[in-house]
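Below is one structure; the comments refer to it alone.
A protein chain is absent from this complex, but the other protein chains hold their places.
The block that comes next holds subunit A.
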Amino acid sequence: MDMRTPLAKVRGLGSAKSGTEHFWRVRTTAVVLVPLTLFYIVFLIAHAGAPYEVVVAALVNPFVCVITALTIVASIVHMQLGMEEIIQDYIHSEGLKVALLLLNAFFSLFIGGLCLFAALKIAFAG
């Protein structure tokens, strides 16, 4: 006998209530980060150790700015989800786990906010 309600069955989300969303978001961000990372490796090869004027001139370019912003957004989502998995796997005390999950969310957002603001400021104000 199936004890699940028709609504639960049609949603297909299981007991965790979020289904495969975590898994799926890790994968979508991972796939998009492959070309973005490759772009950035080439970009950094070209600009590592370059003087201020050269680096800023490169980051002002709208294409580079958009790629930078997309890389930042995809990276912080991917890294927050990844660290979430590590915390949930290794931290067994409930209080510490919740605290670290919060800290993880704040850290990711903080880093993302800093990078996004910096990238946009360079693009708009030099």
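Please note the rule applied: a contact is a pair of C-beta atoms (placed from the backbone, for glycine too) under 8 Å apart; a residue touches a chain by one contact, two chains touch by 3 or more; residues count from 1.
Everything that follows uses one rule, which is that contacts and distances are computed from a predicted model.
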| item | value |
| --- | --- |
| Chain left out of the displayed complex - its UniProt protein name, from "Monosaccharide-transporting ATPase", "Succinate dehydrogenase cytochrome b556 subunit", "TIGR03943 family protein" or "RNA polymerase sigma factor" | "Succinate dehydrogenase cytochrome b556 subunit" |
| Which of A:Leu13, A:Val98 or A:Leu114 contacts the chain that the document leaves out | A:Leu114 |
| Residue of A:Ala8, A:Met83 or A:Leu101 touching the missing chain in the full complex | A:Met83 |
| Chain not shown, touching residues in subunit A | 27, 30-31, 33-34, 37, 41, 44-46, 48-49, 51-53, 55-56, 59, 68, 75-76, 79, 82-83, 86, 92, 111, 114-115, 117-119, 121-122 |
